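With one protein chain withheld, the remaining protein chains of the complex are depicted in position.
Chain nomenclature is as follows: A and B, assigned in order of appearance, with residue numbering initiated at 1 for each chain independently.
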Amino acid sequence: MKIRKLIAGAGFLAASLAVAVTPTTQSVAATPDDMLVIANRIDDMVQLDPAEIFEFAGMDLSQNVYDRLVSFDPHDLSKGVVPGLAESWTLGDDGMTYTFTMKSGISFHSGNPVTAYDAEFSLRRAVLLAKTPSFILTQFGFTADNINETIKAVDDKTLVIKTDKKYAPSFVLNCLTAGIAAIVDKKLVMENEKDGDLGHEWLRTNSAGSGAYKLVKWKPGDSYILEAVPGYWRGDAKMKRVVVRHVAESATQRLMLEKGDIDVARNLSAEDVKSVESASGVAIDNDLRGRIMYFSLNQKNPVLAKPKVRQAFKYLADYKGMADSFLKGQYTVHQAFLPLTYLGELKDQPFSLNVEKAKALLAEAGHADGFEVEMIVRNAQERLDIAQSLQNTFAQAGIKLTLSVGTGKQILGRYRDRDFDIYLGAWGPDYPDPQTNADTFSHNPDNRDEAKLTGKLTWRNGWDIPEMTKMTDAAVVELDTAKRAGMYVQIQKDHQATSPFVIMFQKIEQTGRRTNVNDFITGSAVSDVHYWTVTK
Amino acid sequence: MTESTDVTSGQPAVSTGRLSLYLKKIASLFFTVSLTLLGLLLVTFLIGRVMPIDPVLAVVGKRASNEVYEAARLSMGLDKPLYHQFFVYITQVFQGDFGKSLLTSNPVIDDIARVFPATLELATVATLIGVLVGVPMGVYAAASQGSWFDQFVRVFGLFGYSMPVFWIGLIGLLIFYGMLGWVGGPGRLDIFYEDMIPTITGMILIDSLIAGDMTIFWNAVSHIILPSLILGYYSLAYISRMTRSFMLEELASEYVITARVKGMSEQAVLWRHAFRNVLIPLITVIALSYATLLEGSVLTETIFAWPGLGQYITTSLLSADMNAVLGGTVVVGILFVGLNLLSDFLYKIVDPRARQS
């Protein structure tokens, strides 16, 4: 009797287990040869209109679905701007009129040919819709009222753009490589226009591009699928299908990568990178991104405003120690405000941890015994780790650091209100031109409290720099690119020597991939991921 | 027990008096249900308005100018009094319009149609496991009351009630996917099978069968087995315990004793007599546990990256996508009320005792 019951119970368990065991052979199979399977955090992607996309996951999609007039060469980003949908361009004698000549024979996924009228429409549309990233274009003086004159297609092949004053051409062109300048299919978009929205509502969930891939399906917060479009002008993509699935956890991404369920894992934590590196069939790529980690001294604080004190702090960060321990693989030491790979990058690293020198500087400033100071920092693991390291090294020079930890919103609120002593945080560039960082790190036209230039880090730190502001203004309008690069190098050198910003690190993105996946280019600091370069 | 002849003797003649009584009952039921649903809508609506998140800002973005902001606020009807907004909302809901989701740019109703099959599939498989394992366990536990098997079923059930699902899910994934490789990882399919078969029902197990693609079917099975076993454990714990107590009551009744005295085999007594009578209340229990699973088990879906209703509502909630939250909650509420109603109805129609009272 009892045995019978036992068997009955066991039977059910066995049955359910059997179901579980059967398919195991399939679940370890590798992904197909012409398909690229990626795990990434894509829940920040809320819509797909290039005129509104301003977050990483969306930019990645835009990069592969849309083309721009000009772009970077993914295989050699340092080459600078190269032709995209425009085969050439000229700058008029006034230094303000850009004339683009479109390539011919290129069509959108719909089959419509790509013309200058599409480019005109796309740029005007970005200005008219006035979504968040539109400032990248409107900073050249385009407004809803003047775009009919300032952005104009002359014929199918010629587009003329007129800025409101002279700018460095590299600045203008760099901005035209940004996602906001993606060229959309005018005919297709306008067929789907509703209530004069320039097709915005439709384009939020659909695509109308000329890129290597077209969008097959987007399940928000879950996945998107791209399909290669044959006859792409830069050569057919080898991966016929790209599937990107949202996988939030680093640990899960790592498991899937180890199992071969995915080809690429894009959000591995340092811990997981360390463990996965040794796994067979897995490789790790390091690529520099634009994010800069720094701390800054509020010049409203009379002690921190002393030049010698400012300098002392630059010798009180254990740059190498941090980069080699808890930030290993995630950040590299970098001490200038332009990210490496940007035009005008500065590789100098004049500072290292040197307590004696810092002490001497503090003594010269009259603070041989040190002082007490507060640092505000967001409640995020790596920042807290950095803050604790700084606390430790500051203490060696007699500076007692208290940490005020808060949510991102609280900390940013205090930073913008100039209500702090020291701020620890990060800055990420908005578009691939030095101006994006120079404008905030070395430009402060009005330091008064009433000016409320809360968008500028210089103002937030109360750092009054009429000279450097002028230099920055000059660099933005320098027509000669090489000369312009030199100007940024000079500004950054001065900045290193005098500023209240202690720039410590630049972000490294670590991507895990199966070893059979090649040329997965993540775009460094200036661009985004390229799927069409990938081979297996 | 004499009333039970009512059921077995076929359809009783329905007198006009009885008919009007039924109609009256149905009318009052209808009234009750619509009142409940209205209340549900009101509470969700109020939560949406109380949330310390600016719905306008979510639409226009942080850099929007004051004019843009104000225009959006007006177009969203937020300047009108609350009761007016509620009325507008109700009218839209009755037309099946929950508005658009901010997170996905899709109509909320489309989103729900997309994510709900995932939840339905998981809940159904879990309930199947719960019923197929839980019912026999409960029956045999009752049949051998006080035995070690009975004790085992009790403790097994209590273990089920005590396990933090997000924890056991993590550990399960680690062991069965990470270490042993017996089951598929998070998600409903291996990623490269994504969108390979046409979506008909949205339930991959069924869609793959329709498409005749057994590779995808087995892949889907390998993915659903772990989360459904974990969820199934909960419904199993509940169902086995309820089955046991229903059976105990039934086994103590006179006719069972009579049957035993007559020398009927134990299996026949258990299944043919006692269990048949237990079936009716059991349906209620199963419906209830099914309804609970359909709510979308937020935590299980989070752990297993299961793109279902629970996860949809949670992520929407955390990103202040109120249209989506309201829509999702209302749909779940309607389902819940509906299933309760259905089981009530079944119970009342089939069970003579309940009908009497």
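Keep this in mind: a contact is a pair of C-beta atoms (placed from the backbone, for glycine too) under 8 Å apart; a residue touches a chain by one contact, two chains touch by 3 or more.
Note that contacts and distances are computed from a predicted model.
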Per UniProt record, name of the chain withheld from view ["ABC transporter permease", "Cysteine desulfurase", "RNA polymerase sigma factor" or "Putative decaprenylphosphoryl-beta-D-ribose oxidase"]: "ABC transporter permease"
Listed residues A:Asp67, A:Asp222 or A:Asp272, member touching the removed chain: A:Asp272
From A:Asp43, A:Asp73, A:Asp285 or A:Asp385, residue that would touch the chain that is not displayed: A:Asp385
Option touching the unshown chain, where B:Ile90, B:Ile109 or B:Leu248 are the choices: B:Leu248
Contact partner of the left-out chain, one of A:Met102, A:Leu137 or A:Ala251: A:Ala251
Residue touching the undisplayed chain, where the options are B:Thr302, B:Asn323 or B:Ser343: B:Thr302
Contact set of chain B toward the excluded chain (per top definition): 32, 35-37, 39-40, 43-44, 47, 50-52, 154-155, 158-159, 161-168, 170-171, 174, 178, 241-242, 244-245, 248-249, 295-296, 298-299, 302, 310, 313-314, 317-318, 325, 328-329, 332-333, 336-337, 340
Touch list for chain A against the chain that is not drawn: 249-251, 254-255, 269, 271-272, 275, 326, 379, 381, 385, 388
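Definition applied: only the chains that are shown with their structure count from here on.
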Centroid spacing, where centroids are CA-atom means, of chain A and chain B in whole angstrom: 42
Of chain A, residues touching chain B in the complex: 1-2, 5-6, 8-9, 12-13, 16, 19-24, 26-29, 31-32, 35, 37, 39, 43, 46-48, 130-132, 135, 201, 204-205, 216-217, 219-223, 225, 243, 245-248, 252, 255-256, 259, 261-262
Of chain B, residues touching chain A in the complex: 61-63, 68, 101-106, 111, 114, 129, 132-133, 136-137, 140, 143-144, 147, 149, 173, 176-178, 181-187, 190-192, 194-195, 215, 218-219, 221-222, 225-226, 229, 266, 305, 307, 311-312, 315
